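Only one protein chain is missing; all other protein chains are in place.
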Amino acid sequence: MSLTDSTPAAAQRFVRADGPEKVTGSGRYAADLELPGMLHAAFRYADMAPARLAGIDTSKAAAMPGVLAVMTAADVPDLRYSPGIADRKLFATDMVRFEGEILAAVAATTPAIAAAAAAAIEVSYESLPAVTDIETALDPAAPLVHPEWADYQVDEGIVREGNLACFSSIERGDAEAAMHEAHTVVTSRYVADGCHAVPIEPRAVAAQWEGNKVTIWSSTQVPFDARAGVCETLQMPTNRVRIIVPHLGGGFGGKCGFHYEAHVAALARAARRPVKLVFSRAEEFLAPDRRREGMVFELTSALDADGRLQARTGTVLIDCGAYVADAAFFPQLAAMHAVGPYQVPNIKIDASLIYTNHQPSGSVRAPTAPQACWAVESHTDELAAAAGLDPVEFRRLNAVDSRTVGPTGQTYEEIGLQECIDAATNAVSYGDELAEDEAIGVAIGWWPTFVSPAGAFLKMDEDGSVQILTGAQECGTGAVMTLRQLAADELGIDPERIEMIYQDTAAAPFGPGATGSQTLVNNGRAVIAGAKQIADQLRELAADQLEAAADDIVLIDGIAHVAGSPTAAVAIDDLAATAAGGELLLGHGSDPFPEPPEAVGTTCVGDQGLTAWVGPQFSCHAVRIRLDRDTGVVRVLDVGAAHDSGTIINPAGALGQVHGAVMMGIGQALTEGTVYDEHGHQRNADLLEYKLQTIADVPHIHTSFIEPPTNNAGPRGAKGLAEAPNVATAAAISNGLAKLIGTPVRMLPMTAERVWDTIGSAHDQVAAATEGHGK
Amino acid sequence: MSASFLQAASVDEALAALDAGARPIAGGTDLVVGARQGKAPLPAALVAIDRLDDELGSISDNPDGSLTIGSLVNHLRLMSEPLVVERATALADGAALIGSPATRNVGTIGGNVMNASPAMDTGAALAVLGATVHLRSASGPDRILELDELWTGPGTTTARPDELCVGLSLPARPPRSGSAYLRLEYRRAMEIAVVGAAASISLSADNLVETVSIALTAVAPTILAVEGTAALAGRAVDTNLLDQVAALASEQARPIADLRASERYRRHTVGVMARRALEAAAERAQGIKLGVPVNRNKGIGVSL
Partner (left out) sequence: MNEKLSYQVTVNGVAFDVDADRDANLLSLLRDQVGLTGTKQGCDDCECGACMVLVDGRPVNSCSYLAVQTGGRDVTTIEGLAEDDELHPIQQAMLDHAGVQCGFCTPGMIMSAHALLETTPKPSIEEIRIGLSGNLCRCTGYQSILNAIGSAANAAD
């Protein structure tokens, strides 16, 4: 067995440019900002839901000393927003649909006065019956979470009805007929609770107006989306809204989307003073529309006599919560994951996103995938057992490989899934004898590479130093830090000579932000394109000076020289000085992104463009666990994590993504789950009861990157990375547990008590069966 | 210093402040977190006793073999002080499991005992070790209370508001004694007891039980001493005995169902903890070294 991952030798080369301020405490995060005259914001939340809003009286709050503004829906434009399905307003008007819904906002001279004023707002409600169960929410008799759903504006392609926020299906071949002809059919049911992103920084937003322009400092992963949200809801032109993100204290999807920037901007305008909002940990748990969705899976699969998958049917229900947030594409993603990276000729999967009175779900690190992978891969081990095959053998037989056709008719070029299976299982010595109460579970996963427009500006100044202006957003992954390396390699200079201006919508062209693991793929493409323009300029200048053809000039180690003649050279710094006296060295890049490949032979209702994937990523996690049978407590000992995320450009950064995602996956597997009461209140909205993994829990992690040449992806064949390692960990743990117990734990998280209950019922079943034989 | 805050320079000064209506604060762990969570506002008048180390900060080994532990002794010291580790090992086990290193640095044994949480990690250990609590006031004689005379419910005690806990006494243990505390943990650190159990045992020369005592954490309004253990004298520490102790613990537990566990699961696991605590205590009584805390040195929580 290999040692736990050590720091890659290349780490030094990638020491992050933002590192020194982060280790010394001088780096500023949004909550650290202080502006002259700054006020403090507090929200008044619904605290209960659902209810009809009968009245709201802010007069007492407004009269309190130190209160400079109190706002409700009456003070902002009356419109609904949200991508896909416009179902949300800044402030509740007639109805509240979840406990964290905002009714009013206050700006006051101190946080304490703001909180007291928010509490002094008088609200009267008429309580309504709550929709909290996705399995009954589609019943025609169920109350509607959005009685006026039919009037909402929606994007093309979205299929919906009542509490069905939207729907997607995959159909291929004839699944029903294949079931009838199959040698073996297995049906499974799995239920996953929702959970949370839990960045360690609770979000903060500050806003300041100067004339008719507003600057908003926000802890968002997506400054351009936040800007769009402000412009839409406050009806402002794009060029009067500037979003700046100071250092961002983690996101994991939880800080994607447009959230509170407009609320704080509106407060600051009303109060005529800068205003800052800083969330408590409880607010961070309860209010944002970015909770990881609860899901229910019913899966049936058919095998032939050799154990080959012949068909899969399935129903996937997804808890949307009270508003759609960015979840309109979840049904299609969930449907893809309900099949997984397998060769299945006959498929019928229906996936539904269902409104409830829970906190809204939204993109958290690989949305729908860890839960779906957990269900599908647990089901896959049940299939392997039914076929009499070792689970790893079963996967080798059925998983996709290079030049095979995936479940939705995408033909893969070079992919490394089979190699991932080898590497992950070898890393934990799969097959060797294990200690008592230990087992190794194995799971495979996949995830798309998302592509979108992105731009970059670059300039080389008179001393040869470079600035990159990028719309990229650094949420901690280090992906933005890697952009320097890409530009440096094009320009033949040391990356230390490059500084970056980023996280400012007024300075840089559009970028998708830290969402969908896109930074390297999309911003990287833009930076390389911009750098190439300057490199071309440098070659022209060098060609003039060296009396050679521009095409023959090589830029390397700070020197421009003629290919094959290292002595016929000129310093790039000298070329920069020359350019400064004439045509300036400027580059801009925004190359078109790769097109998704063709999907053949599949019908997909509710298509959001995710049937076939650019740069598909594959993974295998193999996890050695130990079980305390008397208590159901599980300990993760070793994790083999193997990933095909294409070419790895920054090894230290890539390892960090795998390690962080594995620990998050262990938490999702064992201890992290939102617990609701029957009224839709979260019962564990704090870090004592919602248990993240600690450093004391870290297993040995052995990471391998499989790097097949990938044409249709990002720079140098890089795919996305940050989400993919979060997909398969919980599934692998589940499969280890099922080996130890004899049956899977069918609820996620697989808490100690649920494990113990499963052990108990497995024991009861054996006892009952034995008793039956006796009679 | 002010009407609302006094930094006491001596125990007498602190007692006078308590007599005048102030409440004591040492590390403030429970008090300040409670106030921030809105459970209870901070008292109107506080007297800080955190600098009375000279009077309240020592651990002494008395001639009769008993230990006296000042109320300001923090959990960090309890888990590492050789006198405690050797003679009151269960207490060291419990202290080592409390919160983080920072909590163990700031939190004191006196604060823990007087906060009277049924989930406190030192409580069951103190109970099986027969600890008594030493209360002092400006107005009357010192009082020495057994723990079951002190604790009346979650967060409530029989101590008067003018009384300060100045320390605890742990009686001498016979030779061939051992104790241990175990806690059910969903992760390896930063847990609060879902259930826990402490055991102390003394053995005869031929390893039969002379005395055994079991107490349970977080399964009743106060730390719960298990009854019926006297009948176990003379028995060998074998599977039968351990099963019987687990059963006694599970039967006598009066757990609630909450977010952290169901009633049924608590009742079962507290028996498991009791069995394991007794097993560990018996090993220690026989001179087998078992590191502190047991949670991280045996079973599922062992270090990788």
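Here the chain labels run A and B in written order, and each chain numbers its own residues starting at 1.
Simple rule for what comes next: contacts are C-beta pairs under 8 Å (C-beta built on N, C-alpha and C of every residue); 3 or more make two chains touch, one makes a residue touch a chain.
In this text the structure is predicted, and so the values were computed from the model without any measurement.
Looking at A:Pro50, A:Gly84 or A:Pro199, the residue that reaches the missing chain in the full complex is A:Pro199. Listed residues A:Asp32, A:Glu438 or A:Asp504: the one in touch with the omitted chain is A:Asp32. Across the entire complex, the residue among A:Val451, A:Ala508, A:Ala569 or A:Val662 in touch with the chain not shown is A:Val662.
Touch with the chain omitted from the figure is made, among A:Arg16, A:Lys60 or A:Arg240, by A:Arg16. The chain not shown here is touched by just one of A:Ala116, A:Ala507 or A:Leu692, and that residue is A:Leu692.
For chain A, the residues touching the chain absent from view are 4-7, 11-12, 14-16, 18-29, 31-32, 197-202, 247-252, 278, 280-282, 475-478, 652-653, 655-656, 658-664, 686-688, 692, 694-696, 698, 701. Mapped onto chain B, the footprint of the missing chain covers residues 1-5, 7, 25, 27-29, 32-33, 35-37, 42, 44-46, 48, 50, 99-103, 105-106, 188-190, 296, 303-304.
Assume only the chains that are shown with their structure count from here on.
In whole angstrom, the spacing between the mean C-alpha positions of chain A and chain B is 44.
Residues of chain A touching chain B in their complex: 626-628, 630-631, 633, 635, 637, 670-671, 675, 683-684, 688-689, 691, 693-697, 699-700, 751-753, 756-757. Chain B contributes residues 184-190, 192, 259-262, 265, 268-269, 272, 299-301, 304 to its touches with chain A in the complex.
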